[in-house]
Each structure stands twice: as C-alpha cells, then as structure tokens.
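The complex is shown incomplete by one protein chain, all other protein chains being positioned as in the whole.
We just call them A and B in the order they show up, numbering each chain from 1.
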Amino acid sequence: MAEAHPVGFQWVMEAKRRGAKVFHVDPRFTRTSAVADTYLPIRAGTDIALLGGVVNYILSNELDFREYVLAYTNAATIISEKFVDADDGDGFFSGFDPETASYVQDSWQYEGHEGDSGSGHTAKERETAAGLRHESHGAQVHGETQRDETLQHPRCVYQILKRHFARYTPEMVERVCGIPQDKFLELARAWTENSGRERTGVLIYSVGWTQHSVGVQYIRTGAIIQLLLGNMGRPGGGVLALRGHASIQGSTDIPTLFNLLPGYLPMPHHADHPTLDDWVNSIRHPGHKGFWGNARSYAASLLKAYWGDAATPENDFCYGYLPRMTGDHGTYQQVLNMIDDKVKGYFLLGQNPAVGSAHGRAQRLGMANLDWLVVRDLFMIESATFWQNGPEVETGEIVPRECRTEVFFLPAASHVEKEGTFTQTQRLLQWREKAVDPPGDARSELWFFYHLGLKLREKLARSDKPRDRALLDLAWDYPTHGPLAEPSAEAVLREINGYDVTTGRPLASFAEAKDDGSTAVGCWIYSGVYAEGVNQAARRKSRHEQDWVAAEWGWAWPANRRILYNRASADPQGRPWSDRKKYIWWDDEKGEWTGYDVPDFEKTKPPSYRPPPDASGPAALAGDDPFVMQADGKGWLYAPSGVLDGPLPTHYEPAESPVRNPLYGQQANPTRKVYDHPVNSVNPSPPQQHSAVYPYVFTVSRLTEHHTAGGMSRTVRPLAELQPEMFVEVSPELAAEAGLAHLGWAHLISGRAVIEAKVLVTDRLTPLRVDGRVIHQLWLPYHFGFEGLVTGDSANDLFGITLDPNVLIQESKVGTCDIRPGRRPTGAGLVDLVDDYRRRAGIPPGHGTPPQLTTEVRHPAGPSDDGPREQPR
Amino acid sequence: MGLRTFIEGWPVYRQLTGTDPLGRGAAAQSGHSAALTARTETADSMARSICPYCAVGCGQRVYVKDGQVSQIEGDPDSPISRGRLCPKGSASKSLVTSPLRQTKVRYRRPYGTEWEDLDLDVALDMIADRILAARDETWEDVDDKGRPLNRTLGISSLGGATLDNEENYLIKKLFTAMGALQIENQARI
Partner (left out) sequence: MIPDANSLYGPLDPAPDAGWAEAGPRMGFFTDTSVCIGCKACEVACKEWNGVPDAGFDLLGMSYDNTGALTANSWRHVAFIEQPRPAGHRTPPFAGNPTGAPVSADAAAVGAGTGGPSGTVPGVPPGDPDAAARMVTGPTAPTTGNGTVGAPAGANGTAAVGNGTPEAPANAIGAPPAGTAGNGANGSQFLGMPGAQPPGRGTGAEGRADFRWLMMSDVCKHCTHAACLDVCPTGSLFRTEFGTVVVQEDICNGCGYCISACPYGVIDQRKGDGRAWKCTLCYDRLGAGQTPACAQACPTESIQYGPLDELRERAAQRVATLHERGVPEARLYGHDPTDGVGGDGAFFLLLDEPEVYGLPPDPVVTTRDLPKMYKRAGLAALAMVAAAVAAFVGGNS
C-alpha cells in the first residue's frame, strides 16, 4: 500500500501511531513491509491457503464474534443434503460437469431451495462474467431459510465451514505458502484479538489480488474472516480494495464493459433475455427478498435515458435496440479474434494493452491485424507504435510495409483540461474543475464521442435500415459551450443522476425511479449525485469544517453512504456494539436510525421488525438483517450461488506452478477460463512433466515512482529519473544459483516470450521452503515498454492467458519462468530461444494449454473417488 | 533612481549602517530575493481538481497563470489526502505540461512506414466512415434461431478507467446504440 498508494497509506501510519499493529503479506519485501510490524513473505498464488488457515484458526478455537455471526451471517442456515464439499471430492464440489468444466449449483443451495440456482449450468455465466454484476448486490434467495441457532446441525453453514477449512492447519499453511507456522500464528492471533465489540481489524488488498485464476475466491476468503470476526459494516473494519486507476470504480459502475449496463444491470443475453420482461425478471426475481426487487424501474429508466422520446411503455422502451451477448466477448477473446481476422476496428481510450495487458505479443499481433485502430492518449504510447517500434518488428513477425492496420492517433485532453467526475476507490465521486483549455487538437473523450455520435447520425440521416434506428433514435442532444463546442459534463451528470421526464426535476434518489417511462436515469446507483439540481460531487467543504466522516466532501454511491452495511455497526437490538466503535444506531425516541453516516437501512424500520410470511422485496428483510443487498439480508460465509468456482474458497495452485497442490488432487482451478489458441500457451505444472524447464515463480507489480503501463510516468521527467530502467529483483540465493550479478543483465524466459532486465540482487527477496522444497521467487515491475523517456522490456509479455471464471480477469500476478545471466538474443534468435524452451517443456506448437482437469490419481483410497478428475478433457 | 536611493540600496552601505554588520542576512538580500513571492499567490486562477493517477482520489489545486498551468499541489481541505501527494501526484504539472505530449493528430496509413499529419475534422470523418463500414460488414441481426442480436463484433474498444464517469457514460451509450458490444476497460485487466 505504501508502494502503490502512498497517500492512502498515511491513514495506516496514523493508525500505527495510535497503536495499531500492521501485518504485511507479499512475495517481496516492499516499502510497506519496511514500516509494518510483521512481514510475511508468501509464495505467489497461495493466499487462499493462508487466509483459509486463519479461518480454521478462528473456527477450531471458536474465536468468532458469535453474536454477530449468529445474527448477521448465514452461519446458522442449513444447506442441502445433496451438497458435497471439495474436501470430500478431492478438490471438486458436488455438481461438477467435466464436459463444460463448470458447476451445476443446485446441490449448493440452502435446504429446500435446491431449484434457486436457476440457470443450471454456470458455463454461460462464466462466458459472460456474470459474477461482476454482484458488485452492487448479492444473488437471490427465495422465501424462508431453515436455520439452526445452536450452530450444531451438521449441515449448517458454520459446521460445513469448519469441516471445509479443517485441512488448513498451520502445518498446511507452512507447506503451501512457505510461511513458518509461528509467524502464521502471530498473524492469526493478532487478527482475532483485534476484533470484537471494542476493536475492529481491517483487511486491505491491492487489486493484484484479482489477477489470479482464483482471484474472486481470494477476496471471498478475506470476507469470510471479516464476517466471522464481526468486522464488516463497522468503522475501522471491512475489506478495502485499493484500485489503481483514477476512475476504475466509475468505469465499472458506469461500465465500459461488455457484459454490463450502467448500475450493474446485465447486458442482455440472446437466449435468456429475448424480451424486456425476461430481462427484468432475471434481475429482480419476482417474489424474492431484498432491494433488487425494483429492478424494473432502474431498467426502464435507463432505456428512457438512452432513447428518450422514442422509448415508450408500448415498445418496451426500445429494449429491442440493445445488442445481445452470445458468450464471452471480453478483451482477451477480442484480441484472439483480432489475430483470427474477425475484428475490423479497435479504439484505445487511455489504455495501453501492448504493455499493460497479459501476453503482450498477442496484444501487438492482434493490433497488427486490424483494419484500423484509433488511439486516444496524452502520449505516443507503445500501442500506437507497435507497427514501427514493437519487439515483433525486430523479430520479423511484424513488417511495417506488410502491416495493414491504419492508425489514427488523436491527442487527448488531460485531467486539468476538462471537467467531470472520477469515482475513487471508496465509491466517492469527486468533481474536477477545468483549469485550462486543451492544447492543439487535444480533446476530451466527451467531445470526441459526442461529436462522433453527431457525425454518425448525420451520415445515417437518410438510412431506412432497422439497424440504424438505435443510433437515430438515441437521445443525443447535450448543450455545448466554448469555441470547441465542448459538451456540458454537468448536463451528462444530470442525466446519470436521473430526472423527471415531464418536469425535468432531478431525482433525489433511486427510490424515485419509475417503471412507467416518467423518469430517465442513466445510472440508478448514482441517483442523488445531482439531487436538488446541485452537483453534489463538487462539494468541497473543508475537512476542518466537518466531522471525520466528511459527508459533505464529494458524494458516495449509494445515497452518499460512506460505509456500506453500516447497520451492522449496531447490535441486533440497534445499540452500538461498544461506545468506542459507535457509528449507526437506532434512536427509539425518534423511531429512526441515526449516527455519523447515512444509515444503510430503511430509516424507520425498527430492529424488532419481522417480515410477514408472504413478504417480498425490501419488506421481506427483518430489522436485524443488515446486509440489505443480499437477498436474505445476511453476510454470506457460504455462497449458495453467485460464485462459479465453489460456494467456499478452496486452494488451487496457479495455472503455472512448480508445486503439486498439497491439498487436493485437482491441481488448478477446474473452472478457470482457458483459451486454446495457437498464440496462447501455459507452462506445464505438476503432475504434468517438464515443469522444471520453467523452475522459478515470478510475480509483477508496481513501483511508487511509476504508473501502470508507464504512459503517464515514463514520459514524465521527474518520475522517469527516479526509476530509469527495467530491472528484476532476485534473492542472493537465486543469484548464486543462476549466476546473476548485481546490476548485470539477465533474461527471463516463459512459454510466450523472453525479456531482459538489469539484476537487483537484494535481501528483500527470499527463497521459501514449500512442501519440502526450496522455491525461488523473483519480482519485476510491469511499467516498462519501448516508448518514453526511459524504456525497457515489458514484464507482462511473459504471461499467458488464463482467466478467473467469475469475472474473466487474467492471471497476471503469478507465472513460471527461467532466468539466465546476460542479455537476451535479438531477432530470430529470440524466437528460437522461446521455441527451444517450449520444445523441452513439451509444449506442442499451436496447442499450448494443458488439460483443465488433473488426471493423476493422488489419493487412491479417497472417500468419494468417483471424482471427475479421472475424466480427461 | 536617485543617487541617494542607489547608495541606500548598495549592500555595503546597508551592511555598515544597518543591523547586519557581518553582511550575512538582511544586508545581503538581493532585489530578486526581496521581490520573491510564491507563484500560487500571483496565479490568475485556481481550479480544484483530483489526481489522475491511482484511485485514492487525492485533492489537487491547479494554479493557472497566463493560460498555462503554473503549479499543481495537494488540496489541504481534502479529508482523503489532507494536502498530500505521492511522487506521481506531485509530478502532475510535469505530466500535463510535458513536451512529449502529443497535440496534433497523427495518421499512419495502411502499410505506411511513417506518421503523417491529419486534420482533426478529417480524422473524425474518416473514423465515422470506418465505423459504419465495419458495422455493415459484420452486422448480426439475429442468431440461428431467429432471436435478435442487434450487434457487430467487428468493433472493439478498450479504456475508461482513467476517464470521467460522464465520458464513460457517453461512450457506453453511443457504442451500445451502434451495436458495438465489445467494450472493455482496465477493470477487466
């Protein structure tokens, strides 16, 4: 955190000053480790084993915050008798379908709810990254659940959890992660001791956590711990994601993502959502509990915002205009399609995949095979010049005179040359005022897309093709100002907020959204940001003039709430858990919830409220159900649906690992998304042969001095000079083993690429003892590329493409490689070296992905050994 | 300048007659030093902004003099950052005023080996033509069972995490209306 988010880290230092203990877990000793109380070096890709160990420590010692767990989580809920845990299935939960390498989730459901998973197969959900839509709400539950308040029922979540994590002993943590037992216990002890009524502990992760084939389950494991310890919805608690781009939260809320529409409404699927009703009902699940019941209002209001007067109740608000998904249309699928000549044109908007995405060579080859490419950026980035200066030009794989891609480079306006909102990592929208005009041809995206839209409509004005109606009927009329005819960002924000179509009055909250076409709302979860016609995101009341929650600085979604699920900061009766940790509580006299923040609860629903038996929607949630966006109002220790690779997190090895999974027969996540494409390959892992060809584990991350793919830092003089060259960090032990000299050159080889870097031999890296062996890890910054003031080979070139099944994010925080002293070969010699390694590793040309399921039988006497792992794909 | 003023401004005179006999302080202060003032004080305007790098969301104050950014520093009022900035945030002025910034449209024609200049309006027009052509070429009305698809898989887009919400909103709205589904950003990466 000190490394990549130094200013956020001031609050950790503040806490430390007040006596907080800071633990830092990282494969490499970073600037955060330097000031932490305890540093735990970990083998990259094994965090579930570590956190699972903490869960086991809590449960086997009964150290959970019992009152919280009982009242606020689904610990007491009984699970279907059909459920078989991965612990009994050698790494597979019940319901696995080897044909599609995905689960049917019926057997995971709550007792009596076996039909709730709906879709049956989750293969389709994987293709469409359906897990992402749960960013604003949980999966659905219908009707009442069966509970055992004593937590003794063998099929209650608490007992299932206990059995599932029983294997994650301190010995196992040491064996898998390479973390010595006493250090692990120090962490487990401190975490539990600092949680409860009087104290809370916080888990902070950076989004490298998401870049694993089990990334979502990493975060799930953290959430389970925080629920067990009563750290959710309370001040000083939670699971905090440190996101890495100024408005990456905003670009998920108002998504530039293929599978989502604003506010986490799913993009319609051709087979599942032929009509508006099908679509809406798939979101709101009529009769189910929870706040998602109003989905029709959000959906209709979005379509109204899109198509204005043309959208009417009679024509289903132009629902028919929406494009439909048929499967995976994610960025990696797109790139493979580019290589396969299926994509004509590509827009890059402040993004540099030639350096920043996994498998850089595939990215560049894809771009070299387009009809046209539009790059909008501040600087001449690698993704704009791949045809001229890319590494493939040197190897002869891209020949400029033979590369047909037409490239438009359009200079972009910087953050001070336009106005608008960023949504930062805590969901806070902050408005930026414009300081100066953009130079020369530089324009905002707002300008570019608005005027592009006008131009397209102008060109299509006489069209009578049905396909063009969606463009021609689009509500595309924003006021502009100035000599450049810049559209008004504030007018767009007002549309995002939503307004009454008749009066034009901006809505005060999403509760005012209607499903009859009388309201238009661009992004329902942002509703309220323009309440009363005031740009709430532009509020800048000084921190000196308000309390520590600072509710009048910017605006947070939803409803300017700063801590989500803050009803949990009070006990079931509505009293603060302790005076020290007071945040939101029930005021009996006034008959409402009150406190420092906006209560995340219906304001006047008393703690004693119990829903009538036939209730649905929000009314079905009781007065002590704090997790209001979950269908049953409970924090989910166990997820009966919504997570595709298991209701509970399970340790699988990374797709590339030198280590055999010590916990289960199944080596890697059986549901991971794999692309079997000639350009893609995965290095062999045990029990496959030849994993020793790529013997070392490598991981990549950021340096304080640089930003992502370097487009905004390697081009900036005072930053470029602080980290001027690509380097690789190795331990003295690895340096000795591989013959590397400090500040000498080394090159690293994976199944995809070979890159070179200067060597930094440092005590900050350490070998680990894993499962009886010594494992070496090395670390690289991923900021470098071939353009800018300072240049170097790109670490992301080393990675292949394997994705998490829930959100289709690639595993680009761990892989295997070899490292050798000296510079890499150039030209054809470079290709030969990669090929030679692949040959030795047994990676066949044109088909480089290993079997998804592990075929080796590991525990012949295992209890339920009919596991699908014996059925190779 | 009169002779008297000239002499009184003379450092040795000041040294011998003033409070600084060793001439190491007040008497040594040059005219330039005496006239120094923080350029934030003399800026024409100040915009309240947010750092463009990571997602912590630190407050920035952007000072402008004669139409140019003259200083960017932390906003002490921000409850998030309390006026502080990391090295990247601190380098924001160098970022926006960098001589490496591109300010002209550049064009590389198919099979070209060099960049060429292109007028912005022409570029916009050419891009619009290419969108419509790609769309026509790859349009899918319905699937094999006759269910609507309304889309093109011939156009892709990547980016948005560094852009404004308002910009992402228009991007998604326009692409969706043109049937372009393959819109992605850093959140997938």
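Here, a contact is a pair of C-beta atoms (placed from the backbone, for glycine too) under 8 Å apart; a residue touches a chain by one contact, two chains touch by 3 or more.
No experiment lies behind these values; they were computed from the predicted model shown.
Touch with the chain omitted from the figure is made, among A:31, A:66, A:459 or A:582, by A:31. Contact with the omitted chain, checked across A:162, A:404 or A:769, is made by A:769. The residue from A:500, A:737 or A:771 that touches the chain not shown here is A:737. In the complete complex, the residue from A:472, A:789 or A:833 that touches the missing chain is A:789. Although one chain is not displayed, chain B still touches it through residues 10-12, 15-16, 18-33, 36-41, 71-74, 76, 83-91, 93-94. Against the chain not shown here, chain A presents residues 2, 6-7, 9-10, 13, 29, 31-39, 41, 178, 180, 182-183, 186, 703-705, 717-725, 727, 731-733, 735-737, 741-743, 758, 760-764, 766-769, 773-774, 789-790.
Convention: only the chains that are shown with their structure count from here on.
Residue ranges of chain B in contact with chain A, taken from their complex: 45, 47-59, 62, 64, 67-69, 72, 75-82, 84-92, 94-96, 98, 100-113, 115, 118, 120, 123-135, 137-139, 141, 143, 147-174, 176-189.
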